[in-house]
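Excluded from the complex is one protein chain; the other protein chains are retained at their positions.
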Amino acid sequence: MSDVPPVGVGAGVDSATPSQGPAGGPGAETSTGIEGRSPWVLAWQRLRHDRVAMISLVVICLIGLVAIIAPLFASVTGHPPNQQYRGPGALSPEGLPAHPSSAFWLGTDDLGRDILVRIAYGSRISLLVGVVATGMTVAIGVVVGLAAGYLGGIVDTVLARLVDVVLSVPFLLVAVALVSITGASLTITILVIGFFSWASVARIVRGQVLSLREREFVEAARSLGASDRRIMFVDVLPNVLAPVIVYATLLIPVVIVVQATLSFLGLGLPPPTADWGGMISESVQYYTVAWWFVFFPGAALLITTLAFNLFGDGVRDAFDPRTDRLIGQK
Amino acid sequence: MALLEVDDLHVSFDTPDGLVQAVRGLTFSVERGKTLAIVGESGSGKSVSTQTITKLTRGARVSGRAIFEGEDLLTASPDHLRRVRGAKIGMIFQDPLSSLHPYYRVGWQIVEMIRAHDHSTSRRTARKRAAELLGLVGIPRPAERLDDYPHQFSGGMRQRVMIAMAMALNPVLLIADEPTTALDVTVQAQVLGVMRDLQEDFGTAIILITHDLGVVAEMSDDVVVMYAGTAMEQASRRDIFYRHHHPYTEGLLRSLPAHGGGKGRLIPIAGSPPSLINLPSGCPFAPRCPYAWDKCFRETPPLDEVFDEPGHRSACWLPHDWEGRQACEPRTETIDREETA
Amino acid sequence: MSEAMDLPLGDPGGETTHAGTEVLMAARDVRKLFPVAREGLFGQRDYVHAVDGVSLDVRRGETLGLVGETGCGKSTLARCLSRLYELTEGTIEFDGQDITNLSRRRLRPVRREVQMIFQDPYGSLNPRRRVGSIIGDPFVIHGIDSRQDRKRQVQSLMERVGLNPEHYNRFPADFSGGQRQRIGVARALALHPKLVICDEPVSALDVSIQAQILNLLSDLQDDFGLTYVFISHDLSVVRHVSDRVAVMYLGKIMEISASEDLFTTTRHPYTRALLSALPTPDPDEADSRERIVLVGDVPSPVHPPSGCRFHPRCPKARSHCVEAVPPLEQVFDDLPSHRTACFYPLAIGEDLSQSVPQLGAGESEIVSSDGAEES
Partner (left out) sequence: MIRFLIRRVALGVLVMWLITVAVFGLFFVAPNNVARTLAGRQATPATIHLIEHRLGLDLPLWKQYTNFVGNALHGDLGFDYYHGVPVTQIIGQALPITLSLAIGAAVIWLLLGVFSGVLSAVRPRTFSDRSTTALALFFYSMPSFLLALLFLYFLYFRLTKAGFAIFPAGGYSGLTAGVGEWARHLILPWVALALLLAATYTRLTRGSMLDVLGEDYIRTARSKGLRERRVVLRHGLRSALTPVVTQFGIDLGQLVGGVVVTETVFSLPGLGKTAIDAINTQDLPVIIGIVIFASAAVVVANILVDIMYAVLDPRVRLH
């Protein structure tokens, strides 16, 4: 199934542990103020100096802005997103999509709708699904991973098998099949994606918790008489948040692609809702005569995923500054 | 003519937090067949400097000279360097488990070493030699153990394997970088014994990097004491322990629990080592030094001969004659609080 | 089974050291086994015999040193004493109360009295929390003091261990190794415990910093009337800090005695070997002293040797040592406080380096199995 990125993020995320060593070189003490800078602040400071990540963040914000002001596109162009135009300029004499023009800046689709306006509205779907499904995924994954890793024993065994099952099922097929049975809707799309994605988050969190559980500061808390609940939430949880945040940032583009893919396979949102995958799907029959019909929604989708991925990479580097081990000293 | 003469070595690394000046103007020399101990605390630059000599520090900015058998290693061609490594200079490292490749058999790794420098040696001969070497470093049943993987050996045995490999081509110099730090004392004694025996048999010179003054006292002929990337004092073993000049050397020795026992208070060096990114001006030890005076904070003392003893040098502004030095009293108030830089 | 019988069940008593004689903590025949992966399809479950029948007393006000090499069980024993681990067998009494099987809730008051200081100054502090909150943890967990008081308390603790109280809001990453260890000390002292178990508290530190921490620990002991169990692999450090020292090897105590006595009248061949292997920071002494180089490494604690655990490496071992476990008892005319687990203890002046092993145990290289070693 993985000609679509599998639900889960590819290379190297598992190692996105925050570095525990001293910041900087041997014996370096970096901060001089009375108030220490928290690991979060430090990560943000590193991120701020990452030009690529910052540009990506700006792009993401712009896309978000487009989503918010989508109705403005409709009112400025005068074309509601689902309005089908027939006149010359909106459809060619043969009834084919029309070229980009002063009336339709990015051309029209096969039904004579304004592609620009539809792209603007489509961004709402992509971002909404991307963020909500990722949030749901991470929430389930963290709870399951934390429980399995910290409690261990039978809880761990049962949850581990559950994770195995979810990871072994051909996600896209089952998702498409489910959507075809229940009927397409935004909620079902989000639920299906969330349901099949939490397993890899759980796996990562579990791994982290297992190693954190053996750390001396957890032992220290236990020797002070701290309760399990306190250890889990005060000592363990803050330490798994960094890798989880990195993972979540990198999961958003994956989810966006999955949603687009479902739409592309004809099981996204019921028409005439504008969403990018659906638009590209409709364009397939026309790609030889109307390149803009594929190109602009495709570009919007690609720019979005690229921006999120670049930003996610930056976030990962910020949390895990891998100063290539040049100094061979301990 | 010394075997290796390192002169004014500087090594620094670019890091996101700034330029780390790991080694700053280090000068020392190693005589044939002798052991030079480089001693210092973590971050003093002792490992970086020796790894730089064989160009094993990558991405570092390096300047200075390291003349080995008449040729400067720092400007040598990669090919020349390759021929020196292993064949002329053998190296062993702190953690023998991570220093051996986990996926290859021990025999394979030694044979590879031998054949890398002399391809005319047949595999069979090289293997025989490898078994011999394992026997030499005291590994029982050497011929059988050639076919074991590193993780099948215990810590001490692994370090012996490393030594066997480093000594395979009879190098004139062995660089041992904290070779026993990861080992238990009883095993450390074994490994140090093996090194001593091999040196006697083959006349190998050794650079021994350590933070353990006990190991220095047992193993070395000469000693360099490093602090914050530079040599503080350099002398024969006895002079370092009995006639040291530099307050840092004195501080190190005084912080050790007295060997004869006795509870009492220890005399630590106050504070902690400086950041190698923002080094203080003047002597790097001045902020922690009980003898420090104005000049120490302004000017960096040169590494000059003291007590009219050839080879005994100290980078300190205290009087360079024995009587003058003896007359200096450290300030007594102890600074028990560590301040962040 | 018979080993348990060999150990004196009562307090040996009648000992006089300058520390108190009142027993604060008493461990009796403590055993701790860890399961390891099974070998073979239907193989029996193997266990790491981390601590294998240890009895000892910690007296009020003293420092008891526990010394030994990797895998000897000293850290496991420490965690058994502080009840971080459940015992496999044996009992632990603290201040007259049997705490072996106390429930979590009933154990909480004991937790206030028994504290630990850990080895790794990086691992023992939560990197995501501010120092003030780390040191304040004990107050929060035990519900002591209001928020306002807490900050004042924490700052005075910081002051006491030599940290700048203004650094209350910093993170562990902002501190050097030595300073972090001070943070760990402050946390352990917050509730004025009676007993502090120090697990290799200076092993990760450079010598100059190590001396700072050792001094601090000793000052605090005087000020607060603390009792220490001090664990280290470094004999010279243990000798410096301890009133009494127990030498451990493969889960058992080999020799226990008042500190100076142990070093001057060493009875157990293992203790002697350990002492002789310790490098001396004195060239003259280094050149002249007796060297006993033991053969082989510490055997795996999964399958410890029969009889005396040390026999495969012991220069004095005889066949009896293979068959029977020597009891930990007074030998020769030693003080009652000096007990040795050896059938053939060293006489004063005996030169161990001249001994020739009586057993054909020439090579005893044993690969330690994974997970069997303690860190």
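For this structure, a couple of remarks:
Chains here go by letter, A, B and C, matching the order in which they are written, and residues are numbered from 1 within each.
We take it that contacts are C-beta pairs under 8 Å (C-beta built on N, C-alpha and C of every residue); 3 or more make two chains touch, one makes a residue touch a chain.
Quick caveat: nothing in here was measured; it's all calculated off a predicted structure.
Touching the chain that is not shown, out of A:Trp198, A:Phe264 or A:Phe319: A:Phe264 (per the contact rule at the top). Checked against the hidden chain, the listed residues A:Leu151, A:Leu178, A:Leu191 or A:Leu210 yield one contact partner: A:Leu178. Checked against the hidden chain, the listed residues A:Ile231, A:Leu301 or A:Ala318 yield one contact partner: A:Leu301. In the full complex, chain A touches the omitted chain through residues 1-6, 10-12, 15, 161, 164-165, 167-170, 172-174, 176-178, 180-182, 253, 257, 260-261, 264-266, 277, 280-281, 284, 287-288, 291, 294, 298, 301-302, 305-306, 308-310, 313, 322, 324-325, 328. Considering the complete assembly, chain B touches the hidden chain via residues 51, 54, 56, 78, 82-87, 89-91, 93, 95, 98-103, 112-113, 116-117, 149, 151-152, 162, 165.
In the analysis below, only the chains that are shown with their structure count from here on.
By number of C-beta pairs in contact, chains B-C lead all other pairings.
Using CA-based centroids throughout, the chain positioned farthest away from chain B is A.
Taking each chain's centre as the mean of its C-alpha atoms, chain A lies 50 Å from chain C. Remark: chain B and chain C have CA centroids separated by 31 Å (rounded to whole angstrom).
A straight line joining the Cα centres of chain A and chain B is 50 Å long. Along chain C, residues 167, 174-176 each make contact with two or more other chains.
Residue positions of chain A touching 2 or more other chains: 23, 27, 29-31. Residues 41-42, 139-141, 151-157, 184-190, 192-193, 211-218, 237-238, 241-242, 251-253, 255-259, 261-263, 265-270, 272, 336-340 of chain B touch chain C in their complex. Interface residues of chain C, counted against chain B in their complex, comprise 69-70, 162-164, 167, 174-176, 178-179, 182, 206-212, 214-216, 218, 233, 235-237, 239-241, 259-260, 263, 273-274, 276-283, 285-286, 291, 293-294, 297-298, 362-363, 365-368, 370.
Against chain A, the residues of chain C that register as touching in their complex are 79, 82, 84, 104, 107-108, 111-112, 114-116, 118-120, 122-131, 137-138, 141-142, 166-167, 169-171, 173-176, 184, 187.
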